[in-house]
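Apart from one protein chain that is not included, each protein chain of the complex appears where it belongs.
Moving on, here comes chain A:
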Amino acid sequence: METLGFLMDGFGVALQPHNLMFALLGAFLGTLIGALPGLGPANGVAILIPLAFSLGLAPETALIMLTSVYAGAMYGGRISSILLNIPGDEPAMMTCLDGYPMAQKGKAAEALAISAIASFIGSLVATVGLILLAPLLANFALTFGPAEYFALFLLAFATLGGITGKNPIKTVVAACIGLMIATVGIDNTGVQRYTFGVLELYEGVDFIIAIVGLFAISELMFFIEDRAGGGKEKMKVNKLTLTWREIREILPSSLRGGVLGFIAGVLPGAGASLGSFIGYTLEKKVVGKKGYFGKGDPRGVAGPEAGNNGASSGALVPMLTLGVPGSGTTAVLLALLISLNITPGPLMFTQNADIVWGVIAALLIGNFLLLVLNIPLVGIFVKLLSVPPMYLLPIVTMIAFVGIYSISNTTFDLYFMVAFGVGGYILRKLEIPLVPVILGLLLGPEMEKNLRHAMDISDGDWMILWDSGLAIGLWVFAGLGLILPYIIGPLLRRRMQNPIEEGTPGSD
């Protein structure tokens, strides 16, 4: 029951008035970010990081705020899936299948409310899972030596594309680019590497600049290219008439979705898209012929939505306990941790217990806030959908500029950010994922440090890297992470496409 005590302390941190205020602000901003067109969760969190810095927030407050943003963005993303049949991000795809038909039948408000409740339950289930699992995993991770960590980082890269990923070799290329950028600067032995005598490069490349550039600027360029500047037409939402019976009906679906989502989120390489996919297919199987999936069955909204949110909370487990994020957004949260001088990993649970448990408690509180925010305020968020990107994206870019500028008050960083944006655009055009680049930037120094420690221990014998059973296991999984997408990836992708084509009659 040690955990319970820590959790109580965590609530003590999270319930402090100013932390609570920032959690509320974060939840609101997050939903906004999720609802606005062209702003995914990773993107939104990235833009807010420099602002959290320049505000001089205490580490736990900054983390609480951005975790709430993260949770909020997941809520916001479903609004456009249900009303416009446009998933805000990949995991929201499954919500379209029954959410959009519900909206077409004039039950948009019910669909939105059901998805909010399901999201809440999914997150709640997964947060409880996080509370139970994280300390155990952190304890286990304490047995890791440098060789195991090195292998673990490789595993993180290898599984980042997910088993549904298209071309794992591009993940490798992207990871290499990120790791290479991370080697710029003065290393631990005091040698200058790739600085070309430029003073600004001595301390290395600030990953916050890289992240904001890669996400925000490249997003702007994509919108310009697609000429998708116009707004969507306004959506009408009917008055909410949800009965307790209807809520009771979706409860089992939400619980199942949440559990599955959590498992998918914790496992490396599965991620939220798989979480919501499994959530949906399982619902279809369990309910069987009685359901009318694809034609606006509320359970088809609840299952994947709970799965999606469960997975996003589950993804925090490897990030908090091992320091290895499993998704783009958790990678951005990791960037925040590192820049707050908190070393992520198992030691965080002992050294920064107040912060970790504060964040976990904030996740629980944030979910209540989101549920309360979302049902009455859904009208406001719906209106946001019609904000035309041609006004929105330039302003978002400007906020990114301000944020980066306010970190160091130099324009050098701004040029750097634009350069990263152009690079990010080219990579995205070539379908080279950006998240491994960011992960490389973040994990590069740690990876090299662990390699160095391992080699110091073994006196230069490379065999130490696969000397223990645990290390071998990690290497094997990393290898599978790269090979499996070639074998079962196409199969899974096809199956994820199929229900979508069947499920959206009359679209396109």
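Assume contacts are C-beta pairs under 8 Å (C-beta built on N, C-alpha and C of every residue); 3 or more make two chains touch, one makes a residue touch a chain; residues count from 1.
The working rule: contacts and distances are computed from a predicted model.
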Remark   = Expected UniProt protein name for the omitted chain (select from "Acyl--CoA ligase", "Iron complex transport system ATP-binding protein", "Tripartite tricarboxylate transporter TctB family protein" or "Protein-export membrane protein SecF") would be "Tripartite tricarboxylate transporter TctB family protein"
Key: Identified contact with the non-displayed chain, of A:Ile86, A:Leu251, A:Leu414 or A:Leu470   = A:Leu414
Inquiry  = One chain is left out of this view; which of A:Asn43, A:Ser254 or A:Thr397 touches it in the full complex?
reply    = A:Thr397
Request  = With the full complex in mind, choose from A:Met21, A:Ile169 or A:Leu491 the residue touching the hidden chain.
outcome  = A:Ile169
Task = For chain A, enumerate the residues touching the unshown chain of the complex.
result = 54-55, 166-167, 169-170, 172-173, 176-177, 179-180, 183, 187, 189-191, 193-194, 217, 220-221, 223-225, 227, 229-230, 388-391, 393-395, 397-399, 401-402, 405-406, 411, 414-415, 418, 421-422, 425-426, 429-432, 447-448, 451-452, 455-456, 459-460
